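Every protein chain but one is kept in place in this view of the complex.
Moving on to subunit A:
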Amino acid sequence: MSTTATEPAEGPSKVDLGAQGGGTGEIPSFDVTLKVRRYLPETSEDAYWDEWTVTMYGTDRVLDALHKVKWDIDGTLSFRRSCAHGVCGSDAMRINGRNRLACKTLLKDLDLSKPILVEPIKGLPVEKDLIVDMDPFFQSYREIMPFLINKGPEPTKERLQSAEERERFDDTTKCILCAACTSSCPVFWTDGQYFGPAAIVNAHRFIFDSRDDAGDMRLEILNDKEGVWRCRTTFNCSEACPRGIQVTKAIAEVKQAVLAGSF
């Protein structure tokens, strides 16, 4: 990361935009079939599949299609969402068998010749349709002490940290706690006690922060039988992460730190 306060490049007053000034032409529309795993506990104990075909446009995302169904066809279809552009972590779901954020998955990038399969993320109790109980997920997160612990005296100004030290844990600061990684992990599916990748990612964020003094405590927690050693390096988590965090790499670094035994 470059952190110097250099003068940014100054662009010219006028440029020739060529074709770029012209834009891209008509917005295409297409039909999309959504096949959604439904569970409405107040009407039936059993989950089932529901299917709708809707007309969508250009850069619409899976979230837009779900909204179209909810708003125009079936108001009972239930899912969480808020920001609609991949930063709040509300709408992780299984789309065609892969964990993704519905708001970040463009319809045109999917195979539209077949129905798009939408299911809740796995390994957490389903509450209704695509909504799962997130409490166990946040519980694991809380257990790794996800906050800076500094035992030194309070400085009057900021604590110093070099750009390189800051860069060391940059990747894992991006986490939005969407649970796409943890709920794509086969170990987590069979053993709900496993901390799961997201908790380890957030431990990594502090263990490798030069300002933090509690790395050894977190490493001890993660050395537990439900800790990092359960990870079997299947890489599902890295593939699932909508923030592009190298989750498996972060877990490997934590494993190494545990082995090195000192921090």
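The definition used in the following text is that contacts are C-beta pairs under 8 Å (C-beta built on N, C-alpha and C of every residue); 3 or more make two chains touch, one makes a residue touch a chain; residues count from 1.
Note that contacts and distances are computed from a predicted model.
Taking the options "Succinate dehydrogenase flavoprotein subunit", "Fe-S cluster assembly ATPase SufC", "PepSY-associated TM region" or "Protein-glutamate O-methyltransferase CheR" in turn, only "Succinate dehydrogenase flavoprotein subunit" matches the UniProt protein name of the chain that is not displayed.
For the chain missing from the display, the contacting residue among A:161, A:190 or A:233 is A:161, taking the whole complex into account. Although one chain is not drawn, the whole complex shows that of A:37, A:70 or A:249 it is A:70 that touches it. Interface residues of subunit A with the unshown chain, by the touch rule above, are 1-5, 8-17, 20-26, 40-43, 59, 70-72, 74-76, 78-90, 104, 106, 127-129, 131, 134, 138, 142, 145-148, 150, 154-155, 157-163, 165-166, 169-170, 173-177, 206, 209, 211-212.
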